[in-house]
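First comes the structure, then the notes that go with it.
The complex is shown incomplete by one protein chain, all other protein chains being positioned as in the whole.
Here is chain A:
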Amino acid sequence: MNDDRPPKLPERVAQIQEMMDTIIANVVLVGQIPAPTFSEQERVDFFLERLASFQVDECTTDGFNNAIGVIQGTNRNRAPIFLVARMDSPFGHEVDHHFTIRKETITGAGLLDNALGVGILLSMPEILRRLALRLESDLVLAGAIQSIGKGNLRGIRHLLQTWPTPIRGAVCMESGELGRLNYYADGMIRGEIVCRVDPLQERPHRFLPNAILVINEVINQILALRLPLKPRAKIILGTIHGGLKHGQIAHEARLGFEIHSDADELVKNIFTDLEDIVAGLRHEYEVGLTIETVSNLRAARLKYTHPLVKRSVALMQGLGLEPFSEPCESELSIFLARGIPAVTLGITHGDNYQQVDATMRITPMFTGIAQIIGTLLAIDEGACDG
């Protein structure tokens, strides 16, 4: 008797593995093109040229220069499904971007952040073709520019703001870790506090302040803030820079921070507290002390019982993965904020994230791709249509 059932997801893993050469080639060829935020053009050009060589139906950019490929579905009345990876990486042209492939791993700057995601995006037309899969919906392969840091997700914000039709659902891809399932995003403000001391300013009653010590006092006062347990909230002090050399009082210092909470109002209130701290110390020390918002996000979420989340959990478990969830401040939050059901999935396991020797494991990647295919199929079968 003929078995006409489509292959189950675990069987797809082996089929995808047969395409290893093409998938790795895509990851390497696109990842070796430096694409620091605001300078993604060369990678965008390569991405579109490459998609066209895979006979993708439409390859273009939107008005913001996000890279877009559309694989047409069988039903033109269906709203499209988005598969998204960000194009920009934290490393500039001065960093060696040549990747090293070994038997089980690939290593290179920007690989996990997020060349792997872009490489999978590029591979998707060929993967679907080889798996003989065609969705009812159009599949939009979106490479979003200006995502990280001061990019503040501008690319994806613009893309969704100007997209002319409803969107059925979306899968956002992050390189790692395999097993992550993000379906909610915290409200977040990312900001920077900068202290500048003018050495020429007359100060008849005091010594020249040290910018590092002023920032130190800012930190002390932030640490003294009382944060509620409900709604939960946290302040992350993520970066600090200051001074020029060991024997000279620092004239400038910077503190980078993020405020997170599942309540937008609380994020705003904490930011106001920080503004008060800054205003008080500015007055006290007579220095240029400023606080600026670099980027912000609104809190948004799917419920755990949403069909997209439930289907994602089930298919990940079917692949032997144990899903884990945490808030995610990425493209996902922009989809959710616009009421578009979406999840973020990790592709493989890796080490040395955000470092020049970031390393990914090759074999788990095929399971990661299979879960992405499964999730796209789930959306196409109506998991987001309720």
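Some observations on this one:
Just so it is clear, a contact is a pair of C-beta atoms (placed from the backbone, for glycine too) under 8 Å apart; a residue touches a chain by one contact, two chains touch by 3 or more; residues count from 1.
The rule we apply is simple: contacts and distances are computed from a predicted model.
You can't see one chain of this complex, but its UniProt record names it "Glucosyl-3-phosphoglycerate synthase", from the set "Transport permease protein", "ABC transporter ATP-binding protein", "Pyruvate:ferredoxin-oxoacid:ferredoxin oxidoreductase, alpha subunit" or "Glucosyl-3-phosphoglycerate synthase". For the chain left out of this panel, the touching residue among A:Leu9, A:Ile24 or A:Ala52 is A:Ile24.
Although one chain is not drawn, the whole complex shows that of A:Arg76, A:Arg102 or A:Arg226 it is A:Arg102 that touches it.
The chain not shown here touches chain A at positions 20-22, 24-26, 28-29, 32, 98-103.
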